[in-house]
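Only one protein chain is missing; all other protein chains are in place.
A and B label the chains in the order they appear, each numbered from 1.
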Amino acid sequence: MARTVTTRRKAINTALAWAIGLTIFFPILWTILTSFKTEATAIADPPVFLFFDWTLENYAVVQERSDYMRFLWNSVIIAGGSTLLGILIAVPAAWSMAFVPSRGTKDILLWMLSTKMLPAVGVLYPIYLIFIQLGLLDTRIGLVIVLMLINLPIIVWMLYTYFREIPGEILEAARMDGASLREEILYVLTPMAVPGIASTILLNFILAWNEAFWTLNLTAAGAAPLTAFIASYSSPEGLFYAKLSAASTMAIAPILILGWFSQKQLVRGLTFGAVK
Amino acid sequence: MATQHSRSAARLMMAPAVILLLGWMLVPLTMTLYFSFKRYLPLRGGDQGWVGFENYIRFVTSSSFWPAVQATLVIVGGVLVITVILGVLLALLLDQPMWGQGIVRILVIAPFFVMPTVSALVWKNMFLDPVNGLFAHLWEVFGATPIEWLSQASLPSIILIVSWQWLPFATLILLTAIQSLDGEQLEAAEMDGAPPLSRFGFIILPHLARAITIVVLIQTIFLLAIFAEIFVTTQGSFGTRTLTYLIYQRVLESQNVGLGSAGGIYAVILANIIALFLMRIVGKNLDA
Partner (left out) sequence: MHLRTALGAASALAVAAATAASAETTVTIATVNNGDMIRMQGLTEDFTAQNPDITLEWVTLEENVLRQRVTQDIATNGGQFDVMTIGTYEVPIWGNNGWLVSLNDLPDSWDADDILPAIRGGLTVDGELYAAPFYGESSMVMYRMDLMEAAGLEMPEAPSWDFIAEAAAAMTDKEGEIYGICLRGKAGWGENMAFLTAMSNSFGAKWFDENWTPQFDSEPWAATLNFYMDLMTSYGPPGASTNGFNENLSLFQQGKCGMWIDATVAASFVTNPTDSTVAGQVGFALAPDNGLGKRGNWLWAWSLAIPAGSDAPDAAKTFIEWATSKEYTALVAENEGWANVPPGTRTSLYENPDYISAASFAEMTLRSINSADPTAPSVDPVPYTGVQFVAIPEFAGIATLVGQEFSAALAGQQSVEEALEKAQALTADEMEAAGY
């Protein structure tokens, strides 16, 4: 029998979950609301929640000051590019780890993860010098490479855990039928792993989108993404809560919307092999 | 099932990822090691010669070193404890039948999509500010004197902000783990009259052990590196100077690349000690 519960129990669950959910979401909601206030209303005492004169003025001011679309486009390219490049490199690696495991596989996996331990601030100087030499400063390709390298261990690990759940017999069968390695990956493995790959792409897109150290320090005008956009709105002179809120909303809105639409995918797929 | 052929193919397929990461690790690490043995002051003309272990000694003997290690551990530990405990509770709740489950999930995971800089700015200005922040207004409603969060409760404030960002991640992973739990086993226990608490303790928690380890491992990697949250809020004041932030101050504020690089090497060592410890546990679990 499926789990049946009383309506009362369900009502209590609902109330509790909604209360918690709204509390967790509140800072974002408050930011969005504040972005529609005037600067004076934004600091009103007592604070006003919904009943104020809604205005789009802050968005106009922010747009006038900085070309939002350019930052947005850079964010999309950098986050998207680094994720796709990462997937292309990680799929074969994860495949071989999952289906042709050797004694060292686990060690390699853990070593990969340990490369994420290098503190970014400690290596900024060397990386900056290398970027100058290679002419990669303030280029999208430079950031695509760096963010790909940063997230590659996570991508490999996630894919590895998904691939491992695919029964090896299916691949055996395909091989018996004379499928080549390429066909095996392309026609047998990939379709089965699509949910896993999708949530890997999502998670890494989010991580790359939100990365704020390298994207800020390796860019100037050309390749600056939304993290740099927001850096010009933190504590300017005078009252700024409303403008800061508008800029913040603009910076997080695209990824928030993307996340919401793909929420199911993320909820189902984000396991890191935790489920066995 | 692996033939000789597929073994070499496998190695070939792994090569790009391994070579790239090896390069990404070795090149900066070598350069950092090189700098760490030099007196290297960009504002005084750069390279001023080899100094042996001077930078290493100076970094650990400075009065800010141990407090920084401590602050790092407190923040990482605090966030881990909060996100894991609340994450388990929240995951249990979200697994229950309710109306509007999808929307609640969306609300709960939303903070994960907010970039750290934005979340730090929003928390600092609109919630924790002792004059205009919402918390100050809330305290005043109850007749209490508003707390000066970022100075009087600096570490808890940082832990609060970071926990808010990472709770969704922990909840998501724990939720998928709970959903995979064998319902029949639970029902059998329920039939046997096991009270909810022991059902949780003997069936659910052991089942979640693996998921919790993974949450701890992945979050630790990210938490050791938190920077924006401190840079935006306290800039390392009031005991929130983590090891990462200390290195930042050495390299960028003092422009002492040699000293900062030595700090970087210490951070790598500390991170790897923690990682080794964690990976031992996860590594065992990966086989299971």
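To be clear about the criterion, contacts are C-beta pairs under 8 Å (C-beta built on N, C-alpha and C of every residue); 3 or more make two chains touch, one makes a residue touch a chain.
For clarity, every value in this text was computed on a predicted model and none was experimentally measured.
Trainee: If the hidden chain were put back, which of A:129, A:170 or A:257 would touch it?
Mentor: A:129
Trainee: For chain A, which positions touch the chain that isn't shown here?
Mentor: The list for chain A reads 39, 43, 64-66, 124-125, 128-129, 131-132, 137-138, 216-217, 220-222, 224, 228, 231-240.
Trainee: Name, in rising order, the residues on chain B that touch the hidden chain in the full complex.
Mentor: 39, 41-45, 48, 58, 62-64, 129-132, 145-146, 148, 150-152, 231, 234-239, 241, 249-250, 252-256, 259
One rule holds in what follows: only the chains that are shown with their structure count from here on.
Trainee: Taking the complex as given, what residues does chain B use to touch chain A?
Mentor: Against chain A, the touching part of chain B is residues 1-2, 6-7, 9-11, 13-14, 16-18, 20-21, 24-25, 27-29, 31-32, 35, 90, 93-94, 96-119, 121-123, 125-127, 132, 134, 137, 141, 164, 167-169, 172-177, 180, 183, 187, 210-211, 214-215, 217-218, 221, 224-225, 227-228, 232, 243-245, 247-248, 251-252, 257, 260-261, 263-265, 267-268, 271-272, 275, 279, 282-283, 286-288.
Trainee: Quick check on the complex: what are the chain A residues that touch chain B?
Mentor: Interface residues on the chain A side: 1, 3, 5, 9-10, 13-14, 16-18, 20-22, 24-25, 27-28, 30-31, 34, 43, 45-47, 89-90, 92-93, 95-97, 99-100, 102, 106, 108-110, 112-127, 129-130, 149, 152-154, 156, 168, 172, 181, 206, 209-210, 212-213, 226-227, 230-231, 233-235, 241, 244-245, 248, 251-252, 255-256, 258-260, 263-264, 266-268, 270-276.
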